[in-house]
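Dropping the structure in here first, questions after.
A protein chain is absent from this complex, but the other protein chains hold their places.
Entry: subunit A
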């Protein structure tokens, strides 16, 4: 019961600063050049890590793409080239219709025959059969979820969909950004403008209600992997190493966070993107977004190194590899057989 108001606030935040924004932007995404301007991940179709996964899988696999967005047709085409079948699920009908539109355009140019399979769904309440999929991709989705609990629920759903041995690929915007010198955001929970970067006008949201502080003995216990789940997962936001020293920082990230407005550093987003330069997931609105679109804020929880793997703990997933790719953390994991959990 204590969780209820917070859970509603989280869902409301996502509705206002994720779903509504994408719905508004869907027509612009649909009209963009092939490959889309909605995000550098989509600039030339799905990102490299997804292409690699499709190549690694033996031919003829079934893949679920959670939070597929408007690039579902592009993924579907890439999957079909390897004999795979991809099912795309997204909460936003406008993005799915944009994906369909994209397919029609490709089809009329003779570039894609097989229609993408799309379903409108909440990826936290996923209407797909358990253990039916050889692979699940979740590209640039988990960073739009407003609490660790919800982010874990997404990964739990992904794990549920996978057959034993199936592969999971999750990507999320990184707190640590590449560059010389390397930079990071000043906070993990952000509202990022989409469109011409101007100094933000909107006042910061009030912070969510603070849960009562946990006694020291509980914080120490929760840093032990086995018990982390029991105490709500706080105190484990850092890397895979000893969390003891960082426990107060982790707690402040996950429970005390203020949703600050961060003006995205415009100087780091050249108007003409080149591979490797892009830092912003299209937030600067470069490459085609009309200037009159105005500024829309999108909510992001940017991930620290090791945080994706930490989020995936005790969900029946064996984390294989985490790496940094174009400003995002990528995690590759394998579904363990039922006897392991």
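Points worth noting:
As a convention for this text, a contact is a pair of C-beta atoms (placed from the backbone, for glycine too) under 8 Å apart; a residue touches a chain by one contact, two chains touch by 3 or more; residues count from 1.
In the analysis below, contacts and distances are computed from a predicted model.
For the chain that is left out, the UniProt protein name among "Phospholipid-transporting ATPase", "Trafficking protein particle complex subunit", "Geranylgeranyl diphosphate reductase, chloroplastic" or "Multifunctional methyltransferase subunit TRM112-like protein" is "Multifunctional methyltransferase subunit TRM112-like protein". Only one of A:49, A:62, A:136 or A:159 touches the absent chain when the whole complex is considered: A:62.
Looking at A:78, A:91, A:192 or A:297, the residue that reaches the missing chain in the full complex is A:91.
Among A:117, A:187 or A:336, only A:117 touches the chain that is left out of the view. Although one chain is not shown, part of subunit A still touches it, namely residues 27, 30, 59-62, 64, 83, 85, 87, 91, 93, 96-98, 100-101, 103-104, 113-122, 125-130, 132, 134.
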